[in-house]
Each structure stands twice: as structure tokens, then as C-alpha cells.
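Right, one structure below, let's go through it.
As you look at this complex, bear in mind that one protein chain is not there, while each of the others sits in place.
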Amino acid sequence: MRLRLEKRAAPSAAMRWAAPLMATLLMLVTGMLILVLLGKAPGDAFRVFFIKPLASVYGIGELLLKTTPLLLCGLGLAIGFRSNVWNIGAEGQLTIGGICGAGVALAFGDTESSWLLPAMLIAGVIGGMLWAAIPALLRTRFNTSEILVSLMLVYIAQLLLGYLVHGPWRDPDGYNFPQSRLFNDWELLPLLWDGVRTNIAFLIALLLAALSWLFTAKTYAGYRMQVAGLAPAAAAYAGFSERRNIWLALLISGATAGLAGIAEVAGPIGQLQPQVSPGYGFAAIIVAFVGRLHPLGILLGSLLMSLLYLGGEQAQIELALPSAITGLFQGLLLFFLLAADLLVNFRITGSAR
Amino acid sequence: MSLDTWIAIFVSTVVAATPLIYAALGELVTEKAGVLNLGVEGMMLVGAVVGFIVGVNSGSLVLGYLAAMLAGVLMSLVFGVLTITLQANQVATGLALTLFGAGLSAFVGRSYAGQPIDGADALHIPLLSDLPVVGALLFQFNALVYGSIALFFAVQWFLSRSHAGLRLRAIGEAPSVSHAIGHPVQKTRYRAVMFGGACSGIAGAYLSTALTPMWVEGMSSGRGWIALALVVFATWKPLRVLLGAYLFGGVTVLQLYAQGFGLTVPSEFLSMLPYAATIVVLVIICRDPKTILLNQPASLGKGFHPDA
């Protein structure tokens, strides 16, 4: 008796959605196992990681706060991934979005004005799009892999941010700390309700999730991009422009990442610092996959990923574990998902031999 | 500038290029078998942290390197099981490996951050090392530097001269044809992936024990990705990998000597150079699609399942 893989006649729709749940479960089990091996009581660890962060209104607010950039980046990336455009540099586009939005604030923010905040957001979006336009241009003009280019641009963006906060944009009254001046109230995104740090960007992200569903499910452009992802030769046969798809995919994901960046800077951070994201742009890649590239799935995926961030912070405080455990869990989640995806296209059968 | 400065630039170029040589040659062999493993960065980080920890605790760098290779192989096996046996998408799995490696290495290495280690010493080769100029230029490196050159010759010979290398290249070109004439596609791909893992592991350990003898979270800072780009830049040829690595090594050390050249550019911009250079180099190589089509293993990135 040995196990064999047998290709299914058609991919299983049920498995497509069961796989992320299985992956989450497997991640939980493995995660608990790791914690037990490190000498933590499993009940304790579970409580600290997954219950404690949600035990207060403030905690829920934090959950939604961290969900926002993940959701924004994940939505944009998913549109690209559906069409086989692998923008993995959302972290860089997010950084540039933060820089551009903050630049507007630092240049014009000294006097209160109602157009300032919208202008900051727009600048963030444009910044993200411009940064994503580089891999788009190089891929369409010079056939250069958008994976490598967008990733290299992450490092460049972070160094640029470092230069700005160490140099020209450093707060002159900031005791030489590498950070910009604190933003004024009118430069900050309004909070949703008192006592939490969740801001209006969360609502914008929800709205964009609905729009992205409309885009992928209803529009011809969304259909064309999906064909390009599933069968590039069929897209060429039908006459769908590869160039247009690449541009669209990168500009959309750049825009949402840029928005996420300025929403962080003009939200919970409130100034420009050497680091504006703990890797949301990369975690969003996992979010997009776990969410099956579907807006609703991505919303759920970003909630889960946000919880992992909060749990990691909590574990650092209460269990004296390095917060890097979040990254470990994220990686495990994606591995398990990729493994479980096997069941979408294959069936495991036992054959006596 | 003095002769000594030029010698120092040359030496640090070679030193900076060495991890790229290991990682890129490993990836080259993996890709020649038709497998695109984007997890080099993650495997390097795990190699770096494991090499460091074992090196510190055992007091033996050799053990550290062996452990780092083993760690790289284990990481690559995760990738192999997912993509070769379980048919997962290679791009997605490679990204997962990088994210996982970053998390894992940060997690295990937490308590070792900032600790010192006795780094790899330069070999002292009797007579040769004492030669004027030439001795300082060529014969005062640590063993891993010479190892990288040996690895280059080994890979070059394997791919172009050995029968096993021919079979590996054939699998990278057309796995279904290889399967039809009875070559073990999956097994060969596993071996190639594991070889890539071992090379990335040692490249990582080189970072944490030789280049900057300490462990810092995320210390590979994109070198794994640059190694991937190098393979494309080299159009999948070992000699060009070697030359490309030295070119990048040179770009990397430029920032250290920039002031000596009278450059007053902010350090961040100098640090951007390797990344910017990677992009430029990719553009130059890729702008004619035929260059890539003619050189890239035809099945690169595509899974293969014997029954499908």
C-alpha cells in the first residue's frame, strides 16, 4: 500500500476554500508545538497569542488598525498575482507612499487647511504608483523581471527614507533623533471612535475591497487580467495586451501600497521615522495567497495576519519571546497553504502494490 | 592613492563577492535543472544564524559551516517537497521560503544578536603569503574564499563536462522528454535544489563569520536576491557568475572607499549602489528577449509531474 497523487479531472472548488482553513489550523498546531518545546504552557501561550489581544475594545481597535495596511497592500497585490504579475515590492511602494505624503505635510502643513490631508493621501498614492511604475516600465520595455526589480526598489526606498530622516527632513528640535517633526492634528487621519487608534483609512480599505471585487468579477479589464494569469497564450490569442495588464497590475498595487504607507505615517506613527512598516508589504503577499486572491478572503487573511502581529507583541511582553515569532508563524502559514493547495488539483489515493 | 589602498580595495572586493559566488553558483545549478528557487535570501539568513550559533557554541568554524550547509539543505528540502513533490507554484514557494527564513533566523538568533565570534582567519600559506604585493593580493584570504573558486571550477566541470551534468541540463530543458527516455526528473531536481540550499547556507555563514563576524537580524540585506539577479546577468554561465560577483563585490565596497576618492555623497546613496546596479544590469541583459530565451533553461519555473 502506498500513497499516490492522482490529478483531479477539474480543480476542486471546495478544496480551494478549505485549504486556507486547513493551513491556519496546521499553523496553530505547529505554533503551539513550538511554544511548548520552548517550555511555555500551551494554554497560556494560546491565550496570550490569540485571546488577550482581542479582550478589549482597544485591542479590537489595534487589530483593525494593523489590518488596514495589510488589507490595502493585499488587495493591490492580489490583482497583480491574478494576472501573473509578481510585484513583491509593496514594502518599497508603501515606504515611498509614506515619504511622498509626509513631504506634502512637511512642505505645506504649518498652517491648518482642509485640503491638506486629502493632498497627503493623493501624494502617497501617486508616490506608490510612481515607484511601481519603474518595474512596470522595465518589464514592458526591457523584459526585466518585475520580481527582482520591485524587490531591489524596496532596499532603495528604505535607504532613501533613512537619508531623509537623518538629513534634510530631520526635526531641528528633535534632539538629533532621526525623525521628522510630529504631524499637526490637521495632518493626521481622523480616528473612527474615541479610545482606539483605528482611523478612517480602515473604512477606505473596506471600500476598496468592495471596488476590487467589482473590478475582478464584473469588468472586462478584470477578466482580461485573469485570463493573462491563467493562460498567457490564450490572452495573446484573444488579443489582450500584455503590456496594458502589467501596467494596470503594477499601478493598482503601487497605489494601494502607497496609500497604506501614508495612512501609517499620517495615522499611528504621526511622523516620518526610519522605519514606517514592520514588513506589512511582505506580509501582504501571504495575505493575498491565504485570501485566495479574493477580496473577502483577503479581508479575513489580513485580520488573521494582524492578529499574528498583535500576538507576537503580546508574547514578547508576557512570555519573553522574541517578536520575530510573528514572522515565523507567517512563513509557516504560507507553507501549509501551499502544501494544502495540492488537494485542489490532486487527490491522494492509496493503491495496493 | 597608495598601492596599499588599491590592494585593500581589491581584497575587500574579493571578500565581498565571495558570498555572492556561493549563493549564485548554487542557484545556477538549481535553475539549470529547471527549478527557480526564490528562497535564496531566506536560506542564506538561516545559514548565517545557524553557522554563527554552532560556531560560537562549539568553538569550531568548520562545524559551523557544516551546520550552515545542513540548515540550507533542510530549508531547500522544504522548498523541494512543496514544489517537486506537492507541485506548488515555485515563485510563491520561494517567496514563502524567504519570508520564513527571515522569521526563523530572527527568532532563533535573538539571544545571539551582537555577540562576538572569532571570525575566519586568513590562511597563511608558507612562502606564497609572504610574497610582496602578490602575497597580499592573492594569498591572504580565508579558506572560504579559495573554496568559492574551487566551487566555480567544480560547477563548471560538472555542467559542461560530466555526464550527470548533461542529464541535469537536459532535465532543465525538457523534463517530459527526460522522463520519457527514463531519467529520474524528480530525483535530479531534488539534488539540484539541495545543492543550492547547501551553497546558500554556506554563503550565509560566510556573512556572519567572515564578512562581519557577528549575527544581525536580516544581515544578508538582499544579497540572496542579488545572487538571483546574477544568475540572469550571467545568462546561466558559471564563468560569468564569477565575474559578475566580483563586479558586484566592487560596487559594494565602493562605499567604503568613496571618501578616499573624494566623494561626499551621503552614505545612504552609496549603499543604494548594489541594488541600483542590479537593476541596471538586469535591464542590459534582458532588453533583448532572445538573449534570455536562448540561455534560460526552457523549463525554468515550471513544475513537472510524471502522471500529469
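Note that the chains are named A and B in the order they appear, and that numbering of residues resets to 1 at the start of each chain.
As a working rule, contacts are C-beta pairs under 8 Å (C-beta built on N, C-alpha and C of every residue); 3 or more make two chains touch, one makes a residue touch a chain.
The criterion applied here is as follows: contacts and distances are computed from a predicted model.
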Missing chain, UniProt name, options "Cytochrome c biogenesis heme-transporting ATPase CcmA", "CopY family transcriptional regulator", "Simple sugar transport system ATP-binding protein" or "5-methyltetrahydrofolate--homocysteine methyltransferase": which is it? "Simple sugar transport system ATP-binding protein"
Contact partner of the left-out chain, one of A:V227, A:I246, A:V276 or A:L303: A:V227
Would you indicate which residue among B:R110, B:H179, B:K237 or B:R287 is in contact with the undisplayed chain? B:H179
Decide which residue listed in B:V62, B:A150 or B:L294 touches the omitted chain of the complex. B:L294
Can you say which of B:L128, B:L166 or B:L256 touches the chain missing from this structure? B:L166
Contacts of subunit B with the absent chain, listed as residue ranges: 163, 166-167, 169-170, 173-174, 177-183, 289-290, 293-294, 298, 307
Considering the whole complex rather than only what is displayed, give the residues of subunit A touching the chain that is not shown. 6-11, 218-221, 223, 226-227, 230-231, 233-234, 236-241, 347
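Definition applied: only the chains that are shown with their structure count from here on.
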Sites on subunit B touched by subunit A in the complex: 38, 78, 81-82, 86-89, 91-93, 95-97, 99-104, 106-107, 110, 217, 221-222, 225-226, 228-229, 232, 266, 268-269, 271-272, 275-276, 278-279, 282-283, 286-289, 292, 305, 307-308
Considering only the defined contacts, which subunit A positions touch subunit B in the complex? 5-7, 86, 88, 134, 138, 141-145, 147-149, 151-153, 155-156, 159-160, 162-163, 166-167, 282-283, 285-286, 289, 322, 324-332, 334-335, 338-339, 341-342, 345-346
